[in-house]
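This structure is in structure tokens; I'll ask about it shortly.
The other protein chains are all here in position, but one chain of the complex has been omitted.
So that you can tell them apart, the chains are marked A and B in the order they are listed, and the count of residues begins at 1 in each.
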Amino acid sequence: MKIIKTFVTGLISAMLILSPVAYADKWGDQFPHIKATGDIPGDCSYEEMSKKNYKGKTLKINTHAVPVIGQPTALHAEQFAKLTGAKVDVTHTPAGDLYAKAMVPFKAGQAPYDIVFGFSNFINDWRQYLAPVPKKYMNSTEMKDVTKSHVGVSSWDGTMYQYPVDGDRHYLKYRKDVIDNPEYQKKYKADTGKELKVPTTWKEYGEMAKYFNGWDWDGDGEKEYGSAEVMKKDDLMFAAFFSRSVAYAKNPRTPGGFFFDLETMKPNINNPGFVEALGDWVEATKYVPPGGINFGLGDEIGSFGGGQTLFSFSWDDAFIAAMQDDSPIKNKVGTAPLPGADKVWNRVSGKWENQYNQAPYIVWGWAVGVAKKSKVQEMAFDYLCFFSNGANHQADLAIGNFGVNPFKNSDFDPQLYIKTMGWDADIANSYTKTLKDMEKSKNRVFPLRVRGVFEFTSAVATGTSKALAGQLSPQEALDEVAKEWEAIVNRVGKKNVQEDYAVGVKMEDNKL
Amino acid sequence: MNFKQKYVFLFPGLFVLIGILIFPIIFVIRLSLSGWNSYNGLNFIGLENYIRLFTDDPRFWESFFRLSFLSVTTVILQYVIGFALAHMVWKDIKFQRFFRVLFLIPMMTTPVIMTVIWRTFFHESLGPVNDILSNFGMSPKWLTDPVLAKFTVIIVEVWQWTPFMFLLLLAGLLSLPKEPFLAAAIDGASPVRKFLYVTFPLMAPISIGAIIIRLIEASKIMDTVYVLTSGGPGTSTETSSFYIFIKGLREFQMGYAASMSFTYLIIMIVSLTVIAKVLTKLMLKD
Partner (left out) sequence: MGKLYKILKYFFITFWAVFVVAPFLWALTTSFKDFNSVNGGATYIPWVDFEPKLEGWRVLIKSPANGGVDIIEPYFNSLFVTCTASLISIILGTLSAYALSRFTFKAGFVKNNDITFFFISQRIMPPIVLSIPFFLFLGAINLLDSLIGLIVVYIVLLMPIAVWIMVDFFNKVPREIDETALIDGCNPYQAFFKVVLPNSIPGLIVAGMFCIIFGWIDFFFAFILTFTEVQLLPVKIVALNSSITPWWSLSASALISVAPLIIVAFVVERYLSKGNLSGAIK
């Protein structure tokens, strides 16, 4: 029932948004950011916010560095201040430090920030310090438009602690001008005997990337390469690895845990599915640009977005960067779901199943919470609701480096991208379809959100990075990770991890 | 000399330092006996962290030996190069003042920011170094080869901190008394002998001081590693302080990180004392 309800309300608000804006709009004149649409009615619209009076109150926010998420935070803070009379102080912190920057004061029993930005996988460590989203906002028009998986990612066992302001996921990005190029298709067929098309398995991805590695295939005088990936041993690396492993290791016929076996809490991380994926990844070091195994997210965005590689597969940023107006490869890139695999590991039977498998990784992304100890909670929630109200959200989506990506049902309308951002119709169509299909899939993997999650993910980064550097074989590396995971589980307490993990598994097994 | 007033000189500084630090130091020791992390508070778990560190964490000890290699190498290089540069611009040379100022500048850059520049500098496909080297058919993997990456870290560290040695040693050279040199000149000593038997011994005390302080600082090497390679590829550039950073601020195992820091502190104090003794013996023969 709930699904249908959200869907219907989503549709309605989508229609509201798309209906030609009749509002001859005073807000659009005052706030140039929303000139394109004017104010869009809703519980947290400009109109509604202007009725609030927060004079004399201060709202303190810690957000990401500018511009990604940081700039919209600051911009909406400025607007919010103008509308309500509040004073809003914003600090900007690099992504890797957001966790500690909020966690240190939390732990010390302080709340220097009313609003803290972070990632959705912080939820379990942070939720004891965060205020749940009040009913009023849960029922707001804005919230009803949020897709089900983003409500899930922001909630802990049904209670929402993080306010949805952005949607993040991993999907495949590729160079359309190569993959769809008849000449290259002919050449590729002649040389390899295979079709050149959007890869649907990681093996195809690897073959194509290797073929298009190290020569100038777009005629700009510089060499191009196969794939740009986050391979630097940092706090994002594990996400790239899981994106590659879901195809081999997330079997829809074996519910009850992707990372662990929920019943025994034995790590699955070193089963043949993950090992196969890590093997692929080690192979990938041969078709990344020079220095590619030291690429962080920033390098990946620069590399693919700057036209250096054929493929890339992490967050939206690289694709959005490539689609910027001044980009030399605007409208030459396409999107598709993450590749799958021709076989999938069945951990119950302990055998490979030789059938096609694909699983979207609903990767963690930007999330934001209100501190429990904040003295201005209502104002804080008003701000967050205002942050992603209809008008702001649409305007934010259109600005690539804002880093705000679709997470509302109404966002999956291709017209939005064609009209305001000048995308080619088929690119916009495949983009929205890619995203929508991820929402629909029944074989999704949600991020690991157990307590002390960084101990687990950091172990993955260390292990996989040793494999990429050739220090260990994929099997050895993942055995080491599994051993480390078991040690962590023992330290944290098996019951505790199990209890936490059960919440995520419920979502994966489509029981929530 | 000995006066009652000596305490008036010593105590303000000493007490301010102790006053500010006493709580943090005690707290770190207490922290190291707790399982303080993202889900536990300041509980008491006895020596568990230390047992884990000494019996079950080869990564810490690997990173410690790597750190020893990196810091000793960089400090030796900094000392040799710093001394050479100071000696060269000590006396008559063209553009003396220009060089003296120029050689000071690298240490004034903020490591977190400057290392980003270095990372772009050594970027293997977009940076200038490999762009130039590729004309000669070379493309070294500055940041992705386990061995070379260590040297890249060393290069950056040497660039940044040689000025420290340079300045201390130049100041030392400029304050040397003239008499021994006059005596050596009268004896007709060759420049090499003059350096070995006059300059170097006179510079020994300041050299030891400079080396010790650089060893302390170099052992905290952290920003360089973090920005350049994040300890990669694999774990090949991971140092103790970076490992403590990962455990402490990334994984938020603060209790464990505290026990590592405390162990590190003890090891460093012991080894620095030994190093200072050895250096004094070696350099101050007479």
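Here is the rule we go by: a contact is a pair of C-beta atoms (placed from the backbone, for glycine too) under 8 Å apart; a residue touches a chain by one contact, two chains touch by 3 or more.
All values reported here derive from a predicted model rather than from experimental measurement.
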Only these shown chains touch the missing one, namely A, B
Which of A:P132, A:G279 or A:G298 touches the missing chain? It is A:G298
Contacts from chain A to the absent chain lie at residues 60-62, 64-71, 73-75, 77-78, 89-95, 97, 100-101, 104-105, 107-108, 110, 112-113, 220, 222, 296-299, 301-303, 305-308, 315, 317, 321, 324, 326-328, 401, 403
Listed in rising order, the chain B residues that touch the chain left out are 1-3, 5-14, 16-17, 20-21, 23-25, 27-28, 31, 81, 84-85, 88-89, 93, 96-97, 99-114, 116-118, 120-121, 125-128, 130-131, 159, 164, 167-168, 170-171, 174-178, 191, 205-206, 209, 212-213, 216-217, 219-220, 222-223, 240-241, 244-245, 248-249, 254, 257-258, 261, 264-265, 268-269, 272-273
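Here, only the chains that are shown with their structure count from here on.
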Residue set of chain B touching chain A in the complex reads 35-39, 41, 56, 59, 123-126, 130, 139, 141-144, 146, 229-236, 246, 249-254
In the complex, chain A touches chain B at residues 96-97, 99-100, 103, 107, 125, 225, 232-235, 289-294, 296, 299, 302-303, 308, 451-452, 454-455, 458, 462, 465-466, 468-472, 487, 491-492, 496
